[in-house]
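Here is the structure we will look at, set down as structure tokens.
Every protein chain of the complex appears in place save one, which is left out.
Think of it as A, B, C and D in the order they're written, each chain with its own count starting at 1.
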Amino acid sequence: MTAAIDIASWILLTTGGLAVLVGGIGALRMPDLYTRMHAASVTDSLGAILVLVGLMLQGGLTLVTAKLAAILLFLVLTSPTSSNALASAALLAGTRPMGDRHGPDSGDTP
Amino acid sequence: MDILGLFNYWVFAILLMIGFYAVLAKKNLVKKLIGLALFQSAVFLLYITVGKVEGGTAPIFSATAEGDLFSNPLPQVLILTAIVVGISVTALGLGIVVRIKEEYGSIEEDEILEMDQQ
Amino acid sequence: MYYAVIIATIVTMALALTRALLGPSVYDRVLAVNMFGTKTVLLLAVASFLGGREDFIDLALVYALINFIGVLAVLEFFRKRVERNEAEESEVEA
Amino acid sequence: MTELFGIFLLTLLVITAVAVVRAQNLFVAVMLMGIASLLIAVNFFLLDAADVALTEAAVGAGISTVLFLSALALTVDREKAPKTKVGLAIAVTVVAGLVIFYATLGEPRFGDPNSPVQTHVGPWYLEKTPELVDIPNVVTAVLGSYRGYDTLGEVFVVFTAGIGVLFLLGHGRVRRSLEEETRQNEGLRHYLIPRVIGQLLIPFIILFGLYVQFHGEYGPGGGFQAGAIIAAGMILYALLEGEKHALTVIPQKVLLGMMAGGALLYTTVGIAGMLMGGNFLDYSVLNDNPVIGQQTGIILIEAGVGITVTGTLLAIFHAFAARGD
Partner (left out) sequence: MSGIDAHLPALQVVVPMLTAGFVVLLKQRGLAWAAASAASAMAFAIAVQLTMTAMGGEPITYEMGNWPAPYGIVLHIDSFSAVLMLIITGASTLSLLGGHASLDSQIALERQPYYYAAWLLAVAGLCGICITGDAFNIFVFMEISSLASYVLIAGGPDRRALPAVFKYLIMGSIGATFYLIGVGLIYLMTGTLNLADMELRIANVDDLRPIYLAAGFITVGLALKAAIFPLHVWLPNAYTWAPHVTTAFMAACATKVMLYILFRFDYLVFQGNLDGHAIQFTGYLLPLSLVAILVGSVIAMLQNNVKSVFAYSSVAQIGYIVLGASLITAAGLTAGVLHIFNHALAKGALFLAIAVIAMACRSMTLEHIGGIAKQMPVTFIGFVIAGLSLIGVPGTAGFISKWYLITASLELGNTGVLIIAIILISSLMAVYYVWRIVEVAAFGERDPSAPDVEISKPLIIALWIAVIANLYFGFVPQLPVTLATETSAILLEVTP
């Protein structure tokens, strides 16, 4: 049983690490602000979820797991919020997405 | 590992130089304060490095760390104090900068000097 | 296996730092800082497991929290600045 | 392996520091400074300084960034291109650097267990704390009791900074128009999502702050960290709901009372020790059992520290934020 949990946790951790890395590469290589934001925020959340769940499996039913759950909840709530706020701030300030052919007023303002 | 054994001290020296340079050479008052903060961080690094012991763990007893080797708590206490002192200096400095901006309309050291000489 | 995650996180931190250094806009930098912060949270969580001191997971929680407040402070700063000076350019030189 | 991670992160730190100094946009410099702070904090963690890492994250990366941004909002965010010569500065810096490099060659190697630091004074704390104070976090024991006088001084440093900022900015100018005032005070109300999420989180942040405060004897934490976290939570509230609203919840007067009250509580505990037959800041005499006396003393003074730090940081933040130009 412990072996199974270990294996599951390792798989989660590894894929989590991979997701994190992909997000990093995306944030570096994508062509404009919004695509970079997309790459960063989506994989950010995914990576965080995978890694933290992986750690929870390692922790077992303890206070540590509860704390990890708290972190997870916190990240899942705040990370998209930050990205959303940032994107809307950028949009309001007049940074247009690449390939956007419309005028500044047709944007999807929050 | 002999060279690497001194790596932290070297980073301390480099950071110290970078911060010190910013404080001396930059004319912008906020930039000076930023430089000062870097400069102080370098010192924090020095102290914490000093307290680390090979293979040790944080000096907090717990069931999971029974019988372990612990790093020295004293430098950590000192740096806790120093960090708080650092933020106090920064806050007061920023307060003065804001007042300077209100009185002079500028936060560049050379411009302020010029205004005072008139 | 923890090492794999730590290495991935550290490399990602380096990538985020590169983005923060390159810019080009201030929003890119804020994005990079935010990303850097999240990676720090993960790194700390994994590192406390690696060091066998799982009870230090509190730190990761503080980092997550500070990160969020930081981003909101930046937003408020933008709002105040836009108000103060509508015409101000937000682009940054290289 | 951990050492290698440390080296990698320190290298990143140096790169970041160079970028901070080079950035002409002050906002960018502050952002990069936030990254530098996080990097330093992670290094502290790898160097076994959990308490310091916690403080650096809350104070260095959090509060300090917020303060810098508040100040930038009141000044300008761009540095003028340097006109003057920097030769002397470079010369001084390089000479200082070379001297330090030379001297480091005589220092004990990283982590050396036989270095003077690991053989004198430090081990005494680790050895005696279970017997004399009996709390698991030795850092808190040293901070609160063995070197409690330092910590008292530190609380007064924070207090002085608070007084200073209030002295400079507390009695400001009057705002020009009512309309401007409302705009200035609205905070981030129009950002719906952050507002909802933020409000949801604030109670938990404060709760967590209290946990850090009272758990400081068992794990990383204590008055400073808790004070910074609670202050950060309240700052979040002020960001979301606007200055004015936040000030009606906790007015400046209360903050001033907290600033002084915490410091006075600390001093009073010290004097209590004196009155009960011990020396100043001797907690052993607070109870018939010296160990319990020590623990009581540490809890009380940590509470004092937490109150002062919360009050001061908030007062400073409000002094900046309320000073519209």
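Definition applied: a contact is a pair of C-beta atoms (placed from the backbone, for glycine too) under 8 Å apart; a residue touches a chain by one contact, two chains touch by 3 or more.
Quick caveat, the model's predicted, so the values are computed rather than measured.
A.B. asks: In the intact complex, which of the presented chains make contact with the chain not displayed?
C.D. replies: Counting the whole assembly, the omitted chain is in touch with B, D.
A.B. asks: Any idea which of B:F7, B:F39 or B:F70 touches the chain not displayed?
C.D. replies: Answering carefully, the residue with contact to the hidden chain is B:F39.
A.B. asks: Just name the one of D:G34, D:G62, D:G122 or D:G306 that touches the chain not displayed here.
C.D. replies: Counting the whole complex, the residue in contact with the absent chain is D:G122.
A.B. asks: Considering the whole complex, not just the chains shown, which residues of subunit D touch the missing one?
C.D. replies: 99-100, 102-108, 115-122, 124-125, 128, 145-150, 152-154, 156-157, 159-161, 163-164, 166-168, 170-171, 256-257, 259-260, 263-264, 267, 270-271, 273-274, 278-284
A.B. asks: What subunit B residues would touch the chain not displayed?
C.D. replies: Considering the whole complex, subunit B reaches the absent chain at 16, 20, 23, 29, 32-33, 36, 39-40, 43, 46-47, 50, 74-75, 78, 81-82, 85, 88-89, 92-93, 96-97, 99-100, 103-104, 109, 112-113, 116.
Here is the rule we use: only the chains that are shown with their structure count from here on.
A.B. asks: Would you kindly tell me how far, in whole Å, the mean C-alpha position of subunit C lies from that of subunit A?
C.D. replies: That gives a centre separation of 12 Å.
A.B. asks: Go ahead and note the Å separation of the Cα centroids belonging to subunit A and subunit D.
C.D. replies: Their C-alpha centroids are separated by 28 Å.
A.B. asks: Distance between subunit A and subunit B based on Cα centroids, please, to the nearest Å.
C.D. replies: 31
A.B. asks: Among the residues of subunit D, which are close enough to touch at least two other chains?
C.D. replies: 50, 70, 72, 191, 194, 198, 201, 219-220, 325
A.B. asks: Touching two or more other chains, which residues of subunit B qualify?
C.D. replies: In subunit B, the residues touching two or more other chains are 57-58, 60, 62.
A.B. asks: Let me make sure I understand the interfaces: which chain pairs count as touching?
C.D. replies: Once each pair is checked, the touching ones are A-C, A-D, B-C, B-D, C-D.
A.B. asks: If we count contacts the way the header does, which residues on subunit A are in touch with subunit C in the complex?
C.D. replies: 10, 13-14, 16-18, 20-21, 23-25, 27-28, 33, 36-37, 40, 44, 47-48, 51-52, 54-55, 58-59, 62-64, 67-68, 70-71, 74-75, 78-79, 81-83, 85-86, 89-90, 92-93, 95
A.B. asks: In the complex formed with subunit D, which residues of subunit B make contact?
C.D. replies: Checking each residue of subunit B against subunit D gives 1-2, 4-22, 24-28, 30-31, 33-35, 37-38, 41, 44-45, 48-62, 69-81, 83-85, 87-92, 94-99, 101-102, 107-108, 110-111.
A.B. asks: In their complex, what parts of subunit C are in touch with subunit D?
C.D. replies: Touch residues, subunit C against subunit D: 3, 6, 10, 13-14, 17, 20-21, 23, 26, 29-30, 32-33, 36-37, 40, 43-44, 47-48, 50-51, 53, 55-56, 58-59, 61-63, 65-66, 68-70, 72-77, 79-81, 83-84, 92-93.
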